[in-house]
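Yeah, one chain of the complex is gone here, protein chain that is, but the others are all in their spots.
So, subunit A:
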Amino acid sequence: MSKWMKLSTVMLGISLIATACGGANNNNQPAATPGTGDNNVEKVELTAWAWNVNVGALNEAMTMYQKDHPNVSIKVEDIGRLDVYDKLSTGLAAGGSGLPDIVLVEDDRIQGYLEAFPKGFQNLSDKGFDAKADQFPAFKKELTSKDGKFYAFPFDAGPTGMFYRKDIFEKAGVDATKIETWDDFLAAGQTIKSKTGAYALPADKFKDDANFRMMMNELGVYYFDKDGNIDFNNPKVVQAMATLKKFGDADLVKDVNGWDGIVSATVDGSVATIPFGAWYYGTIIDQAKDTKGKWGVFLLPAFEKGGNRAANLGGSSWMLNADSERVDAAYGFMEYFSTTSAVQAVAMEKFGLFPSLQSTYSEPAFQADNEFFGGQKIWKLFGDEMANIPTPYYTKDYAMAMDEAVKAQAHVFMDKDPAKALKEAAERLADRTKRAVNNG
């Protein structure tokens, strides 16, 4: 009897698989089918990969686009941010099968993809994007192009700011508007710590160096220089690390565990200030609903009085699959998406995605008072900052550079000399990447 049971189980399994094969395939059919109805234009369904709120932004934009282009539609797959890269790399390595027409890529990954798969992505300059490009800030243009040609539509950016708890500052009697330099901020942080117990900054000391990257970018330097040489020995890079060390030495840095740790410190008020990109606004309003009205933002402090206070952290852009049959339709839609300020204003208002399209900054939403931030005009602050952001040079070895920088940072927090730690990191990175190292 049990023999028959087993056999029938197996047969059931096989027949289930057989039926399943039939059903699932129709998701995979080419989307372009001949047009029907009154307009004679061919119907096009574009496909895209994106994560999280970007999916909604793309769908909203398509609804607006369809008023003039009723034949175009889009199917956006919502995929985890890091998962997009796994799928994209696999598809490109396998010769382009299974890829969508449009894919969202973070700015720090674009150059790496262009180097690894030079034929995979559509050259946008060939389609006429150069004429539109002046509407974007300089650093964003540099990040989305290679050898003078554009390969990505600039989308959101992360102009940095110091998100701070007004109530904690007030309790300590510190006036945020008076903070102009990192030294001012250090003094303010000490006052706040002694009066309220709140730390000045959160940092995942041994795993992430976001503060360091913002500081470097503010100083106009980065892991690499414009030519791709390792720039860890640059006195300004050392200055950024040394400044961070001052905060560590004064016990003003709260050591947190990863992203969740930063969010946790934000919600429970154990840090008074969180330096991050404008996108952190979304996290604050989602997770710390009870703190409405208690927040404010000011620009990163400068390294010297009157110095640059603009920097960027994060941001992403859209790339097109060069092998797609629908590349022209995809270009048409994405050009509309990227260069229409009404679309970008919706992405901003509904999804908190800070646009890099500069004409958007004159939209009403950017002049408005923000309620969660006690009536501060935070979007105007970020919008004004955009034009002054220096370009960070990521290269394809960005991940390795960050790895070494984080190690250096860990050593510095454990009391090593910043210049020495960075010099050793530069040597290790040179070993791993075969890149030249700039000396001091």
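Here, a residue touches a chain if its C-beta (ideal position, glycine included) is under 8 Å from a C-beta of that chain, and two chains touch if they have at least 3 such contacts; residues count from 1.
We adopt the following convention: contacts and distances are computed from a predicted model.
Per its UniProt entry, the chain excluded from the display bears the name "Carbohydrate ABC transporter permease", taken from "Cell wall polymerase", "Spore germination protein PE", "Carbohydrate ABC transporter permease" or "Benzoyl-CoA-dihydrodiol lyase". Interface note for the absent chain: among A:282, A:332 or A:374, the touching residue is A:282. Within the complete assembly, A:86 is the residue of A:42, A:86 or A:304 that touches the hidden chain. From the set A:314, A:355, A:383 or A:418, the residue in touch with the chain omitted from the display is A:314, counting the whole complex.
Contact with the chain not shown here comes from a single listed residue; of A:78, A:170 or A:304, that residue is A:78.
Taking the complete complex into account, A:94 is the one of A:41, A:94 or A:399 that touches the chain left out. Interface residues of subunit A with the unshown chain, by the touch rule above, are 2-3, 6, 9-10, 12-14, 16-17, 20-21, 24-25, 27-28, 51-54, 75, 77-83, 86-87, 90-91, 93-95, 97-98, 106, 260, 263-264, 266-268, 279-280, 282-283, 286-290, 314, 352.
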